[in-house]
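Left out: one protein chain. Kept in place: all the others.
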Amino acid sequence: MKPFTYARAGDVAEALRAGAAPGAKYIGGGTNLVDLMRETIEQPTALVDVTGLSSDIKRLRGGGLLIGAAVRNTELATHREVRTQSPVLSRAVVAGASGQIRNMATVGGNMLQRTRCAYFYDAGGSRCNKRNPGQGCDAIEGFNRTHAILGASSACVATHPSDMCVALAALDAVVHLDGPGGARKVPLTELHRLPGDHPEVETVLDRSELITAVELPPLPWARRSTYRKVRDRASYAFALVSVAAALDVRGGEVRNVRIALGGVAHKPWRAHEAETALIGGPATTRAFRAAAEAELMAAKPLHDNGFKIELATRTITAVLSELAGGTR
Amino acid sequence: MYAKSGAIRINGTPVPPPDDPRVSLLDLLRETLGLHGTKKGCNQGGCGACTVLVDDERIVSCLALAVQYTGRDVVTIDALAGEDGLHPLQQAFIEHDGFQCGYCTPGQICSAIGMAGELERGVPSHVTSDLSAKRIELTDDELRERMSGNLCRCGAHNGIVSAIAQTHRAGQLSPRSSTKARRAAR
């Protein structure tokens, strides 16, 4: 780990001032950043600790919640309103990592965690366009069973590892940012980028911009929502495919639906195609399957990950069927 | 804005934060303080052997920069046993064959105590069926899911699970009962 200075920010203004220094980086729980620093993938020369900033979950006028960026993952999953109004979010959070890590990890840090691509992680021995732009990608012809089937590029096929963000994407969450240029808001679905020619640029954040909160707009029918994560062991593993969905069915007809996928793309993948196909149509397994297939039409499998197309299709279908049938 | 302030309370004793901010809480415990009870299994956040309690919550100390923990209250395996003997969970691990090589054991024990606190606070898990329930029963499925951040390679899983379940049923698992003695001693 490269030597760095450490400072704890008392408020956003302090954080932004310190974060503007060259080589500075914000740190939350550190569960991803510290690991990446040990691997020499991240080499900040100054760490600005932002865990002391907003760690409240506030009810917004007109409904919805404002979740401080320093809220710990455990607290988010446990919050009564989150559990009852947006169960998909609570379920997504507790599907991630372990109890210990969820106690440390912050909401802001969770959004900015980096891919688990083996070649990205192998700073010493593998080529990666994320670590060294233009160097090439060893994953495309290598082990890519866990890699992207949607929205990838010839430069990068990595996936975003977060579970929480998949639920946030389904819930139309809005990320609150603050930076030298002032405060602004970005929909969660637009926070992360697809890799294109610049996989090293993972989000739309400007340098030294800081996530201060994430806003959950009111979505009363998201009481019927859930998260399904499919992985290589029963717990404590990253998703091969995950599905976050909320469904509003009345009289056998889909009034509204939100679907997002994890483990399939460089960003939490909002399934707009599937949603469009479903709204106004019948809430049947056949329709769910057709919508899922429509979403996966664009999928491009690599050598090892073609199974994800069928797996995602089946999992979307199963999750929607469960939501249509049950009251959870 | 401050660089570092105050001390880290470790098993009740104030300890200054390290000069080198790269030092993890785990290495502060093991190398600086000689508290070797907390184990280093992977230094990647992948095994849970380094689990300690911070303000009664379980964390992996390998991914924790020590400087981030000033003003916090850290409890390690080294302080769980009281003057009058082992912590009930430590005793239960012996009775239920909850260990073989012993290396993951301190992490399993601290993790279980932290887990009990989470249950009391109503923290749900991946297998909790009813998220709106006021009270979550510690079924075997809940226990195994919640302890899945602690790897064991010898295969003592059955014994670990029954030791924790028994101690929990006896009402002796919560952080409150676990750290009472230490607080009283302070």
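A and B are the chain letters, set down in written order, and residue numbers restart from 1 in every chain.
One rule holds in what follows: a residue touches a chain if its C-beta (ideal position, glycine included) is under 8 Å from a C-beta of that chain, and two chains touch if they have at least 3 such contacts.
Everything that follows uses one rule, which is that contacts and distances are computed from a predicted model.
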Choices "Tryptophan synthase alpha chain", "Branched-chain amino acid ABC transporter permease", "Dehydrogenase" or "RNA polymerase, sigma-24 subunit, ECF subfamily protein" - which one is the UniProt name of the chain not shown: "Dehydrogenase"
Candidates A:Gly124, A:Pro220 or A:Gly251 - the one touching the absent chain: A:Gly124
Sole contact to the chain not displayed, among A:Thr40, A:Thr84, A:Gln135 or A:Ser154: A:Thr40
Contact set of subunit A toward the excluded chain (per top definition): 1-3, 38, 40, 116, 118-119, 121-122, 124-126, 138, 141-143, 145, 230, 232-238, 240, 307, 310-311, 314-315, 317-318
Touching residues on subunit B - with respect to the absent chain: 20, 22-23, 27, 30-31, 34-47, 49, 76-78, 80-81, 86, 90, 93-94, 97, 99-106, 127, 140-141, 143-145, 147-161
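In the analysis below, only the chains that are shown with their structure count from here on.
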Cα-centroid distance, subunit A relative to subunit B, in whole angstrom: 28
Touch list for subunit B against partner subunit A, complex: 1-5, 20-22, 24, 43-45, 48, 51, 57-60, 63-65, 67-68, 111, 114-115, 118, 121-126, 128, 131-132, 144-146, 148-150
Touching residues on subunit A, where the partner in the complex is subunit B: 1, 3-10, 14, 17-18, 27, 29-31, 34-35, 38, 47, 49, 51, 74, 77-78, 83-84, 87, 90-91, 94-95, 97-101, 103-104, 229, 234-236
